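Here the complex is missing one protein chain, while the rest keep their positions.
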Amino acid sequence: MTPKKDTAILLIHCPDQPGLVRAIAQFLADNGGNILHFDQHVDAQENVFFTRVEWQMEGFALSRGELPNVFGALALKFAMRWALHFSADPHRVAILCSKESHCLYDLLARQESGDLPMEVPLIISNHEILRPAAERFGIPFHHVPVTKEGKAEAEARQVELIEAAGAETIVLARYMQILSEGLVARYPGRVINIHHSFLPAFPGARPYHSAFQRGVKIIGATSHYVTADLDEGPIIEQDVIRVSHKLAVEDFVRNGRDLEKVVLSRALRWHLERKILSYNNKTVVFA
Amino acid sequence: MTPKKDTAILLIHCPDQPGLVRAIAQFLADNGGNILHFDQHVDAQENVFFTRVEWQMEGFALSRGELPNVFGALALKFAMRWALHFSADPHRVAILCSKESHCLYDLLARQESGDLPMEVPLIISNHEILRPAAERFGIPFHHVPVTKEGKAEAEARQVELIEAAGAETIVLARYMQILSEGLVARYPGRVINIHHSFLPAFPGARPYHSAFQRGVKIIGATSHYVTADLDEGPIIEQDVIRVSHKLAVEDFVRNGRDLEKVVLSRALRWHLERKILSYNNKTVVFA
Amino acid sequence: MTPKKDTAILLIHCPDQPGLVRAIAQFLADNGGNILHFDQHVDAQENVFFTRVEWQMEGFALSRGELPNVFGALALKFAMRWALHFSADPHRVAILCSKESHCLYDLLARQESGDLPMEVPLIISNHEILRPAAERFGIPFHHVPVTKEGKAEAEARQVELIEAAGAETIVLARYMQILSEGLVARYPGRVINIHHSFLPAFPGARPYHSAFQRGVKIIGATSHYVTADLDEGPIIEQDVIRVSHKLAVEDFVRNGRDLEKVVLSRALRWHLERKILSYNNKTVVFA
Partner (left out) sequence: MTPKKDTAILLIHCPDQPGLVRAIAQFLADNGGNILHFDQHVDAQENVFFTRVEWQMEGFALSRGELPNVFGALALKFAMRWALHFSADPHRVAILCSKESHCLYDLLARQESGDLPMEVPLIISNHEILRPAAERFGIPFHHVPVTKEGKAEAEARQVELIEAAGAETIVLARYMQILSEGLVARYPGRVINIHHSFLPAFPGARPYHSAFQRGVKIIGATSHYVTADLDEGPIIEQDVIRVSHKLAVEDFVRNGRDLEKVVLSRALRWHLERKILSYNNKTVVFA
């Protein structure tokens, strides 16, 4: 595992206008910032400018504490919405899961090998079944059953656990419960789900069965930020695989798992690397 | 262009039961049929047996005229639904198009090079714009305008032209009109459409715009048999291509054209080669 | 995990001639065999007939012991090369690995969830590093160091362990040693490797670095049976992923891991399901 870089990352979007690139480049140059990445995108239809700039903190004139204030003045001038991140900071991720192990094992193996730059302080599940998987990797496992009547209580317990663990991001690794609006609102842009279909086709329950029924020739998986509308949040990543009449619905399910693992981990990586901006229920991914 | 093979092709489906393969193999062996391809599939859920068998007519004991009668007896015994084709027969295809040229040119170039084993006796369009394309390839072009009030009349004219030309299959090469139920019912399993989305996502009009709006990361195209339900007929083939935030909706449209051409021609080829069985609004494609 | 089916599987190849399908179908029908799958392929260039037939043992007139003798007579008549398998039999797989954990974890998670119908009685590695991974899944781990001088001795030890464990198939899960000709000859068609390139491009060491150097736009992974010629055995499965100038060689390596896992597990599944025939250094995969 490579040591963490010591960089700062700014994610910005604002109304497009001439001079934006110069202003940001100037700000960094004036303070001795060595730019590593500088990605831009203009949504010509919406007239919105998006950028992600990453530079080295070593040798940079402004401290972490000074940065927001000084940059804030510039941001104000251009009506920027912005977020500042430091790559050296740990990123704690809570994993929620139910009964299926493939996404969970995949995330844990990637975390262990350093493939995903995150810490996993806790795993929460509405079932006991994946406790051994969590314990194998030495990660605290919390069984929080969810019933129709006890949902509010269960979510309160989840929030308590997540906050206590200092988790910033929540990954739904085939967690088969719908989060309440209140919970979703608490973590805007911080809950990542993997849905086992090529959205917007087959939202909701049993998408592989619906795909089989419809006779599609390709199935997919979609990772997206969770919003109040089920399976309608901003799409981060999708991938697909061919199927044929030879496959039973069980084969759809099994082959789909490979998609789910890979799509979820790609989306999560970009999120951890601060490469995603959300706007208008869509994502700009500077991958 | 390779000379046409002289083979017979049987497409069969029936309730599954032991002895089916033997019975068919026996029938062919008893009559000296040299089998070139023998594909089977069992839909275990529906308990239906599907098969496609292709054998050489040279040296076969039964003539074209005798075949249906003799095989019919066997078919009756197993309650088979079946169709018999001869690869040496010409397959006449009517192309219907509107304003976009990419699918039309692609089909004509493939027909000319022998890549698609078909004849194209006529092209019908509700616009004049593609007449030069048709004329370049020396194919009769018929302009049949379609208006709301004149639709029935227009379709009557289309049928007249199609019948006069002896066309067996009708390809909608980005033909932007919805066929009436009556017209569809006249040609069951014989009208092939290309829809410019990954169905069942984005049926109906302007799918690329809907895909752009939704922020998907992959777009697709779908070729299917036309049924009375718009964009809901049996899917023959689909393919997809990645898109990103960098692309405008015009780029979706342009990149999608490459999908449309390729997906339509693949589906049409399998249809021409008698490799498709439809059942339960799904296809079995022995490709 | 679904219970194992009780089926017999015959894999056959022989010179093509009329009557083969009938003869096999007849043999099964005569003995009351309920056919579940019957796949054929004819290599027209080489004039070779390939088939895989799977039928239920329940109700079949011949016992496991009688089957080879009775079928042997038919096989002789058509000069068939054949192999008979029973799906109810356990399939023991030895995993050899070195330092990288992604393929190993993936295989173990799939074995545990029943996704791959196999038993893993042992893991052998030339390094200690993956011992914890093996132990987490409760699988015996054997450290067999390999040095230039001690290679013969190490391989002798490997064979001893493999034989003692009753392993039929050997999977090289990113095992970074080249097997000797003698070892390869001992297990023909039973050693499956995953090579981290799109073969035949970039055989041998450091393929991702070579791919990066060449400036390819797509990278791949290849699973193949191991033969005496390095990276030249029959290819079972390949898959690819796009790369771009934005990616460093480390990204090639990381993204490639997802390919390696998926390609290896697909190839292994088909092998376990007895769906692969090798001929002329190529594979027929009845997937």
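All chains are identified by letter, namely A, B and C, in their written order; residue positions are counted from 1 within each chain.
The rule is short, and it goes like this: a contact is a pair of C-beta atoms (placed from the backbone, for glycine too) under 8 Å apart; a residue touches a chain by one contact, two chains touch by 3 or more.
Just so we're clear, the structure is a prediction, and the values are computed from it rather than from any experiment.
Here one chain is not drawn; of A:14, A:42 or A:178, the residue touching it is A:42. Screening C:22, C:41 or C:196 against the full complex identifies C:41 as the residue touching the chain left out. Take chain A: the residues that touch the chain left off the picture are 18-19, 21-22, 25-26, 28-29, 32-40, 42, 242.
Contact between chain B and the absent chain runs through residues 2, 101-102, 105-106, 109-110, 112-113, 115, 136-137, 246, 250, 254, 257-258, 262, 265, 287.
Mapped onto chain C, the footprint of the missing chain covers residues 41, 43-45, 50, 198-202, 214-218, 220, 234-240, 244-246, 248-249, 280-285.
By our rule, only the chains that are shown with their structure count from here on.
Of all chain pairs in this entry, the one linked by the most C-beta contacts is A-B.
Summarising the inter-chain layout, the chain whose CA centre lies farthest from the centre of chain B is A. Once the centre of each chain is set as its mean CA position, chain B and chain C turn out to be 37 Å apart. Chain contacts: chain A has residues 246 touching two or more partner chains.
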